[in-house]
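Only one protein chain is missing from this complex, and each of the others stays in its spot.
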Amino acid sequence: MPSSEPMISISGVSKHFGPVKAVNNVSLDIARNEFFAILGASGSGKTTLLRMLAGFEIPNTGEIYIEGEPVSEIRPNHRPTNMVFQSYAIFPHLNVRENISYGLLNKKMTKAKINEEVDAMLELIRLPNYGHRAAHQLSGGERQRVALARALICHPKVLLLDEPLGALDKKLREEMQIELRQLQRKVGITFVFVTHDQEEALTMADRIAVMSEGKIIQVDTPGTLYETPSNIEVAEFIGNINLLRGTVESTSDNTSDIVVIDAGQVGQLSVPKGQNKINSGDSVVLAVRPEKLRITTEAPGNGYNGIRGKMIAESYAGDRSYYYLNVEGLSRRLRVANLNEYPSAVRSKANEDEEVWVVWPIESGLLLTA
Amino acid sequence: MSLRRRLWRLWFLNENLRGYFLLLPTLLFVFVMLMVALVTLVVQSFWVNNPPGDAIQYTLENYSMLLTPHGEMYRVLLVRSLWLSLLMTISVILFTYPIAYVLAFHVHKHKVFWLIAISIPFWISYLLRVFSWKVILQHDGVINSILLGLGIINEPLDNLLHNRTAVVITLTHAWAAFAILPIYVSLEKIDRTLLEAASDLGDSFMRRFWRVTLPLSMPGVLGAVLLLFIRNVGDYVTPALVGGVSGTMLGNLIVSLFTDMDNEPLAAAVSIVMMLVLTLVVCVFVMIIGGRKRLKGVT
Partner (left out) sequence: MERLRRPGVVPLIIAFYMFILYAPVLLLPVFSLNDSIYMNFPLKAFTTKWYVEMANDVSLIKSLWASVKIALIAAFVSTVLGFLAAKAVTQYQMRWKGVLIGFIMLPLIVPSIILGASLLSFFRQFLDVNLSLWTVGLAHVLICIPFSMLVLVARLEGFDRSLEEASYDLGMSAWQTFRRVTLPLAMPGVLASMLLSFMVSFDEFLLAYFLSGNQATLPVYMFSLIRFPKSMPAVLALGSVILILSVVIIVVAEWLRRGKVKT
């Protein structure tokens, strides 16, 4: 089995509804057995892309290949994909068994065989005695599991999920994130899901494609996306980030790959060049994540950047605290996030309105040109 | 791309198209039965009333006759039909508005049940209901027998039936149960906080009703008015059973022209004229209402 061939290959696909281009020339490869996420805000085109994979929309241009076969003109009922809908779409007039076995009705199987498969599915989703329950008696989480079972029983090559955890409350969501991953490993097929919740994407996916306004702006593993976003849009979309604008003062010489930028009133800051090609005088952005920052009273030493700021607010979130500071020369407040390793009584807090240093290691910063 | 594939793609890419396609059979059916039939009627109204089998000749006489002294009967009946329909519409509204109001504002439990219970009579055969009024109003009918039996009168009243009053009463009763629904719906939709605000600003019940409730319920009332008026101008059954001679309406004449008077082209012409006059009256009415609204600054 050629495992290097992608399971799904989306090639130059566009879809428009009237004058609106929902999906704009998207190309993407999804590998076998991958747990793939398409992440974007509402209106980014992610749902339309998913629906094109399922067969509910036909691309205006481009082609979609599943296991090498073009599928754009194959109707949803003949594709090797199955979908879990956002509302779960559990048939209200059928009970759990009937819902799950629905997709098998067309395949010529004996009743006994169907029952066997349904029982196996009920085991898999851990609802073994639910067979005869009516649809309206199910809770949100149970509906989702029934929807999963109903889709998986058809042994699709790809399982598509539309905002799978959106309708669940926080605790259940966290549970289901782990369950879904385990399920995918167990069943061993490609999962593609669509979400607007970046935390969900970061937790569950092997790789994430970030979509904005119909285009894919970056495809990478969660770690890479978070640590090295390729542009400002992705950087801001995933997690929180502080952006410091400035111009390049001196490009690196051959000995080091540190670039110095002049950030105006904020000061002079050093940042690793990374993969960027830049010249003196270029306009750039230094991006640094809130958790990489520390608040101190002493100026930074070698290897650290430091800027002066005034504390204006603190936000307590149980396991961590967020601090907001005004910095001369920065239009937006600087955001610092630290774990509360010590109980509040012991933690030293800066007083509001006190001028402090905010420091971070040079290599924690990120240089972005766009 | 082959033609077949092109068509297939067009079908699946175009939502609008699929919607129209689903709608097509029904639309076509209504179009043919309504529009095409109407055109046929118009065409027939220009025919000379020749025996079947003879050549078709065209004439304007069917229409021009209506303007001559010869057509006075037709004009009289047209005006009478419009007038009776108007009377009946007004009395239905006056009769049903209170009960719709009570249901919307003063009934709190089982609103739906009462609504259904009150509208059931409308769904029972119209013919039967007109007939029951004949039974009530006739010379040896219910009212007379009760009044005689109670000694209130010595001789049966002769003027209950076979006149215009009987027609208006019967039509009012026949349509009352229907009119309750639209009026109720539009009263029900009124935001109660608006009424509370009016009271808070000092309105008494009557003033508030006049200034807030009534205007806001107008859409439902006007809808009912239009429907009632338009449908009843051409009524046949009621005038036929309880109207007698003085209560005859245009509908009776049209049917008679089609049957025993055997003058289909004229019947067609009279029907068309009735429809045109009705449309005109309705348009004028709608314009007046629209004009008044604009004057008041209300949209």
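So that you can tell them apart, the chains are marked A and B in the order they are listed, and the count of residues begins at 1 in each.
Methods note: a residue touches a chain if its C-beta (ideal position, glycine included) is under 8 Å from a C-beta of that chain, and two chains touch if they have at least 3 such contacts.
Source: prediction; values computed, not measured.
> Taking the full complex into account, find the residue in B:94, B:124 or B:288 that is in contact with the omitted chain.
B:124
> For the chain not shown, which residue from B:18, B:70, B:207 or B:292 touches it across the whole complex?
Only one of B:18, B:70, B:207 or B:292 touches the chain omitted from view, namely B:18.
> When the complex is taken as a whole, what residues of chain A touch the one chain not shown?
Residues of chain A in touch with the missing chain: 54-56, 75-78, 81-83, 85-87, 89, 91-93, 102-103, 105-107, 135-136, 150-151, 154.
> By the contact criterion defined above, which parts of chain B meet the unshown chain? Give residue numbers in ascending order.
For chain B, the residues touching the absent chain are 15-16, 18-23, 25-27, 29-31, 33-34, 36-38, 40-41, 43-44, 98-99, 102-103, 105-108, 112, 114, 116-118, 120-121, 123-129, 131-136, 140-142, 144-146, 149, 173, 176-177, 192, 205, 226-227, 230-237, 241, 251, 254-255, 258, 264, 267-268, 271, 274-275, 278.
Heads up, the rule we're going with is that only the chains that are shown with their structure count from here on.
> So the centre of each chain is just the mean of its C-alpha atoms; given that, what is the distance between chain A and chain B in Å?
Roughly 61 Å separates the two chain centres.
> Along chain A, where are the residues that touch chain B in the complex?
These residues of chain A touch chain B: 58, 60, 73.
> Residue numbers of chain B touching chain A in their complex, please.
Touch list, chain B to chain A: 5, 8-9, 12-13.
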